[in-house]
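Just one protein chain is left out here, and the rest sit where they should.
The chains carry the letters A and B, assigned in the order they are written, with residues numbered from 1 in each.
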Amino acid sequence: MPAGARFVTRRLLRGVLTMWFAVTVTFFLLRLLPGDPALAVADPTMTDELRAELLRDYGLDRPLAVQYWEYLTQLLHGNLGVSFRQNQPVLDILLERLPWTLLLAGSALVVTVALGIPLGVVAATRAKGTLDRLIQVGGITGQSLFIPSIGVFLLYVFGVVFGILPIGGAMDDDVYGLAAYGSIALHLILPCLSLVLVQLGSYVLTLRSTLIDALGEDYCTLARAKGLPNRKVVWRHALRNALLPTTTLVGLQLGFLVGGAVLTESIYAYPGVGRAIFEAVGQLDFPVLQGAFLMLAFAVIVANLLTDLAYGLLDPRVRTS
Amino acid sequence: MRTFRRALAVAAGALSIGLAATACSPGNPDSQAGGGSGSADRITIGTTADVLNYNPLVGNSRTDTWVTNLMYPRMMSMGMDGVRSPYLASKWEYTDGGRKAKFTLRDDFTWSDGEKVTADDVAFTIDAVAKEKIGVVAGLISSYQKSTVISPTEIEFQLSQPDGTFLENVGFWMPVVPEHVFSKVGSVQKFANDKDWVSAGPYKLTTVERGQRYVLERMENFPLIEGGPKTKEVVFRVFPDVNTEALALRNGDVDLIANALPPPLAKTLEGDSKLKLVKVPSLGWAHMQYNTAREPLDKLEVRQALAAAVDYEAIRRVALQGKAVSSNSSVLTPTLKQWQDPSAKEYAHDPAKAKSLLTGAGFKDGNGDGLFDGLSLRMIYDQADPNISKWAQLVRDSSKAAGIEIKLEGLERNTYVEKYTARDYDIYAGSWAIMENPPANLALAFKCKGFINYANACDPELDALIDQARGQLDQAGQKGPIQQAARMITDKVYDNVLYVEEFTIAHSAEWSNFLVQPSELLSIVNPVSVAQATKG
Partner (left out) sequence: MTTELVMPSGGDTPPPAAAATPAAGGLPPSESVARQTWQSFRRNPLGLVSAGVLILLGLVALAAPLIADYPSGYGEEVLAGPGAGHWFGTDDLGRDVFAQVIWGTRVSIVVGLAASLLAIVIGVLVGVAAAYFRPADLVLGVIVDVSLSLPVLPLMILVAALAGPSVPTLVVVIAVFSWPEVARVVRSQGLAVVPMPYVSAAHVIGGSHLWIIRKHVLPGVAPVVAVSVVLTTSRAVLSEAGLSFLGLGDPNSWSWGTILHQAQRSGSLATAWWTTLFPSLAILLLVVATTLLAVAYNDARNPRTR
């Protein structure tokens, strides 16, 4: 299958190119913005010698091009550098936050898809009906909610008024074994719910419109003409095709879920990567920022690559175009 | 270690809860924990930020201070009016006409690894600070030459000139670090001190989970509390949003909030019977400083006009909700009763006077828009400070009424630091946390090229007064020249002191026995207070 192999190689190459570009863009973006990284490394009260020594330690005294080359070679060795502020490898800092982010983003994604598919199907099969309009308005309203407002409201109601959910954090102190998982699950409910609320709409709307198109395609008309019950046409035939574009959403939403959940993580005091990024901005911690951006970019690029490849293998028209 | 295990368990749990629960569930390192043996197993303290630096000599954020204060002793502690009291040191005195200063230490402090806390640790610490010029302490001990360890409990310092501020500066500002740990790290300033902590305060840091919690364990033999600290474990929990933090306090997830509450929040919590609010006076002040190195702020009339355009009363009543007192526009605040100048009088809020001063200085309103032409000033402040960003708006609006345009630049912390370090502003708005020792502080803040001289003031007459005060060894002798200097600062508008805040700290009503100390950095999270607090 030479065409297929060529397609895969081309997509892989493009993924690598995109990654290199992302490295370069973030590197220079950080350095060219106002904001002196030397300030993050060295205190203004320090002696000049110590200041110079610190700048040398972090390689900040060398020309930008040299720093860039150094960063690239280190990156190829899997070294993301050392944090300006925490005296720890960037990778360790990110890995400490990553499990929480994966848990939050993963659970939000699963719930969203689980709710989004049936809602999208209902909306599409009853297009322009009252239920369809309700679902549309509901989904879009969810998307437009301002997370901090809704977050404090939920915390107040479930944490203070009913007292059934904990306020902030990812787990309680000193809980072990099964109790630890219970605690983690309880802490997860509200932040997960908030994320589901804001992203459910895009899944429902995308699925709705692709499904409407799919239902109008010849094969569905044919299936119906053959006397297949409508329910089967929708779930067996139309949905299968309509789901493909929806899966690409997953890849694209990933970046948002992982890095863009800053407000969610702040309001719920959840120790995820988004908050780490926000704090790193406040501390001018360039290595951490850059590491986090690259990690997110990498995740999105890989997710896109996988969906593209899946797409290409499933739909031969893509390969040849 | 525990952090990693927990992280691992979470990742595994996300995949398969059942399997992970047996395979790699977070282990229980301490079999007694969570056993509920009595009322005070743990006190949970809320904070809004992570620890940035565990090195007590370098770290300077509020959370850094709260945590490291519990771990590293200082020579002196401080009473409500800023007066020093013994901590690690039991006695201190000047000899040789102020050219020598001496501390006598307690002999019952021990580092957590079993070594005694001795005068050698003190000598090592002050030498490191002086040699590497570490932080604000280095600026406060400029007269330090060398130290002599007389015995394990006695140390004497040689000073370059008589300096009556030296002992109090070293005593209160310099945490003592263990020589046997810090001497092995090369540069002390660069040492991160982020694991295997050795401490001699009431608590010792044991576990760090960034973004979540900092766990400190009791040091049984802490000598200042009979029988050791009452509570076994202190946990600092991080809540980036103060609203969430307050909810956690209200539902009991948190026992105490370390950061001062924004005044409107303090007002709403007043009625909650499950909470106790503690009033803590500030040792500093909130102020604006006009950059005298820039036109037209080099003109006294312009600075006076700016001072007359501020509605001080409204700032305290509305923006601070009455949780602040006037300092009568003097840098000698009412908290420091022994320094206060009774003749000080606050600048009057008088827009008409401001206008006439500016007209006198040659400013005109040619285009009739109600604003003087060519008088648009940039005011920088830290946008994360809830009080300043509120009164900055009041200052802008009331100045506009006096024909002065002020453009607010509420900056993100680092940009703010960068700008004020470079003195790149017309007006600087900020606040001092602790300015408890006027002769020492005024030198840093107002002498020519002073480290924190944000007005860029350079007035030989003022410098002479401050130096004269520093040469005196007792407060009685320092008071005269200091009050004169303070009056000059007010008259020349080198500093516009707006108010002295009265912080509100909230804790659960189940806890009692806290010891209140002044300033947000000490308040009720100072080491003795946390160690002696009891529940129920």
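The working rule: a contact is a pair of C-beta atoms (placed from the backbone, for glycine too) under 8 Å apart; a residue touches a chain by one contact, two chains touch by 3 or more.
Since this is a predicted model, take the numbers as computed values, not measurements.
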Full-complex contact with the absent chain, from A:L50, A:A180 or A:V262: A:V262
Touch with the omitted chain, as defined above, among B:Q145, B:T268, B:Q338 or B:S512: B:T268
Residue in contact with the excluded chain [from A:R14, A:R62, A:R126 or A:R224]: A:R14
Residue of A:T9, A:Q74 or A:S149 in touch with the missing chain, whole complex considered: A:S149
Contacts of subunit B with the absent chain, listed as residue ranges: 241-243, 246-247, 261-265, 267-268, 314, 318-319, 321, 383-384, 386, 389-390, 392-394, 396-398, 400, 407-412, 414-415
Hidden partner chain, residues of subunit A it touches: 11, 14, 17-18, 21-22, 25-26, 29-30, 33-35, 127-128, 133, 136-137, 140-141, 143-150, 152-153, 155-156, 160, 198-199, 201-202, 205-206, 209-210, 212-213, 215-216, 242, 244-246, 248-249, 251-253, 255-256, 258-260, 262-264, 274, 277-278, 281-282, 289, 292-293, 296-297, 300-301, 304-305, 307-308, 311-312, 315, 317-318, 321
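In this text, only the chains that are shown with their structure count from here on.
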Distance from subunit B to subunit A - Cα centre to Cα centre, in angstrom: 38
Touching residues (chain side subunit B, partner subunit A) in the complex: 3-4, 6-11, 13-14, 17, 20-21, 25-28, 33-34, 42, 44, 50, 52-53, 58, 132-136, 138-139, 187, 189-190, 192, 194, 209-213, 215, 235, 237-241, 243-245, 247-248, 250-251, 253, 412-415, 417-418, 421, 451
Subunit A residues within the subunit B interface of the complex: 34-36, 39-40, 43-47, 50, 53-54, 57, 85-88, 93, 95-100, 102-103, 106-107, 148, 151-152, 155-156, 159-160, 163, 166-171, 173-178, 180-181, 184, 265-269, 271-272, 275-276, 279, 281-284
